[in-house]
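Omission of a single protein chain aside, the complex is shown with its protein chains in their original locations.
Let's turn to subunit A:
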Amino acid sequence: MMNHSYWQLFISVYKKDVTLAFRQRSEIVNPLLFFLIVITLFPLAIGPEPALLTRMAPGIIWVAALLSTMLGLDKLFRDDFNDGSLEQLIASPYPLPLSVLAKVLAHWTTTGLPMVLMAPVFALLMNLEAQALSATVLTLLIGTPLLSFIGAIGAGLTVGLQKGGILMSLLVLPLYIPVLIFATSAIDTSSMSLAYGGQLAILGAMLAIACVCAPIAISSALKVSVN
């Protein structure tokens, strides 16, 4: 009986967040547009030589992914904090980490997943070869939920502040560095036609740890922000 209701809580929080995002489509489209624009800026700034772009593509795609994830993070808890539903979640008898997990996954579904789906297009724009393409999609698939988990800690800490946005990027971006290193190195390795399973495995391990630990950190951060 209890397990059943935990599952219901998870599903209803997840559904609510995803539905809200789909009602306001700009929330889904804007980070994607931002991603596209950042990627457009690089060839303009460093020159359009295809060889140069191929060399820099993994880094550019991943930096753009980090930045557009940051863009959506501020909204993650802000609305719920303002209308008081966050307080209700904390006060409810259900474990807060569970509802936080649902919220983070909903955030990933609406910002990370579209990025993963659009990744082949971006990879083509940056002149990446076919073999690096699958690596790009795979690293984004494992890496973007990781970004959502880590970022949500920063979002939870700063949600009570008036101007939390810029502070949050200061807190979160240093923590993103390992993800960036392993993801770009996986794409680099794959473009040399070598096996990149090792980097993916490390990313996967980091995701597993984040899945378990991050919800706890996020919920204690939220409790500080709301109290």
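Definition applied: contacts are C-beta pairs under 8 Å (C-beta built on N, C-alpha and C of every residue); 3 or more make two chains touch, one makes a residue touch a chain; residues count from 1.
By our rule, contacts and distances are computed from a predicted model.
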Among "Ethanolamine ammonia-lyase large subunit", "Ligase-associated DNA damage response DEXH box helicase", "Heme exporter protein C" or "Putative spermidine/putrescine transport system permease protein", UniProt-listed name of the chain not shown: "Heme exporter protein C"
Sole contact to the chain not displayed, among A:I11, A:I46, A:L117 or A:C213: A:C213
Selected residue (touches chain absent from view) among A:L170, A:A195 or A:A208: A:L170
Option touching the unshown chain, where A:I153, A:I187 or A:L207 are the choices: A:I153
Contact footprint on subunit A, counting only the chain that is left out: 153, 157-158, 160-161, 164, 167, 170-171, 173-175, 177-178, 181-182, 185, 206, 213, 217, 220-221, 224-225, 227
